[in-house]
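Take a look at the structure below.
Note that this complex is displayed minus one protein chain, with the remaining chains in position.
Moving on, here comes subunit A:
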Amino acid sequence: MDEVLIGRVLTGMTLGFHIIFATIGVGVPIVFMVLEFLGLRNKDAQYLTMARRIAKGYTVTVAVGVVTGTIIGLQLSLIWPDFMRLGGQIIALPLFMETFAFFFEAIFLGIFLYTWDRFKNPWYHWLLNIPIVLGSTLSAVFITTVNSFMNTPAGFDFEGGEFLNIDPIAAMFNPSTWVRVFHVVVTAYMTIAFLMATVSAVKLLRASHKEDKTYHKKGLKVMMSIGIIMAGLTILAGDLSAKFLHEHQPEKLAAFEWHFETEERADLVLFGILDEETQEIKYELRIPWALSFLAGNSFDTEVTGLNDIPEDEHPPLIIHYFFDLMVFFGMYGFGIAAVYFIVKLTKRWTKIHEYHPGLLYMYALAGPLSFLAIEAGWFLAEMGRQPWIVRGYMRVSEAVTEASGLGITLIAFALLYMVLGVTCVYVLLRMFKGRSAEEDKLNWYGESGIVSKGEGGRLP
């Protein structure tokens, strides 16, 4: 393997691993914020217990998220020093802001986790959710602006291989920032809502604690409600992204869709297999004219084809498969949440209620599939930017480090992620194994379940 490829694999591996925990990091605070709110408003200890159990598991994933985030932050300079030297002139601001946002979140998360029941007025504790949600979401926002800049650079003049006359704000809010930030944030919320729905569904299927039934049903309902809203927004974000790509990064859209000839009334290609030599596509599902409609809301939109783009600027065509996976899995969540509510509303007539085992199995898939959609989406976004590291200005091959030892570094990090991933899953499973939610509720909120000052404050 050559250095460039090793560098790419290593960065891809780090980000692929980090994005799991980063998504959890962005999405989970929303979930326990909603649950704690419901618990306090309805004086319902079950919601509060749920918020607390989720927060407890969250601490472990945050730890892995923090360390992998630190890794990628430094790895950018270690593997791509030339990129950071050039880009540092311009992406420093959002990176700096991201650190602040994360700092803010870290401080309040520490306070939040160790002050349950420490305040006379429980709403004070709920208020701590606000800086956590703000911090976690803003760090996603700022870091996405950096990535957007790499896709659609703006806010500078390029002379003699240097960025001059820099406008940091214009670089941050470059053309693709809005669409991508929106997409990243809502998909994170959606994914975590479905992940928690998966937990509820699995627990309802394999009831190890009979007394937890109502608890998990409540959980499922909340998560499906959050999930369907976010999934709806995700679809909107995806549609905006397609239109954006058509305007600003046509080579990416064309590679997604194996679209070679520039034409109006372009077909949308789903699935299929491509022979790259002859540009023949087999076994595909074609939706006539749909691509033009997606790109510009009219069948007459002319969509640029790959043949009009210089050969050495073609993204790899494999990304079409990632595109299919992302769309399909992303839609699955929306579909399944819709099914949940339809069945719920019509159960009076159909005799099938929303907790039918067959349906539970389908809900259980929503979380993992949403995560796969996130991974596919990032692979798609990043591979679609190839061969550029800063689109139009610097190629990935020009940015990789000259230092020797990349190969051994790759192996070391691969081992590290394996160990961290396995241990993290082990700890999370152990944490909730054999502990029913009702037991935790009694521990935290006593017999009466009345929400007032209990014997809490620490995660036991």
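In this section, a residue touches a chain if its C-beta (ideal position, glycine included) is under 8 Å from a C-beta of that chain, and two chains touch if they have at least 3 such contacts; residues count from 1.
Please note the rule applied: contacts and distances are computed from a predicted model.
Candidate names were "Putative cytochrome bd menaquinol oxidase subunit II", "Protocatechuate 3,4-dioxygenase subunit alpha", "Multisubunit sodium/proton antiporter, MrpE subunit" or "CRISPR-associated protein, Csd2 family", and the UniProt protein name of the unshown chain is "Putative cytochrome bd menaquinol oxidase subunit II". Considering the whole complex, the residue from A:L40, A:I54 or A:M97 that touches the absent chain is A:M97.
Among A:T23, A:Q46 or A:Q75, only A:Q75 touches the chain left out of the display. Note on the undisplayed chain: of the listed residues A:T59, A:T214 or A:N297, the one touching it is A:T59.
If you put the missing chain back, the residues of subunit A touching it would be 56, 59-60, 62-64, 66-71, 73-75, 77-82, 84-90, 92-93, 95-100, 102-104, 106-111, 113-115, 118, 131, 163-164, 166-169, 401-406, 408-409, 412-413, 416, 420, 423-424, 427, 430-431, 455, 457-459.
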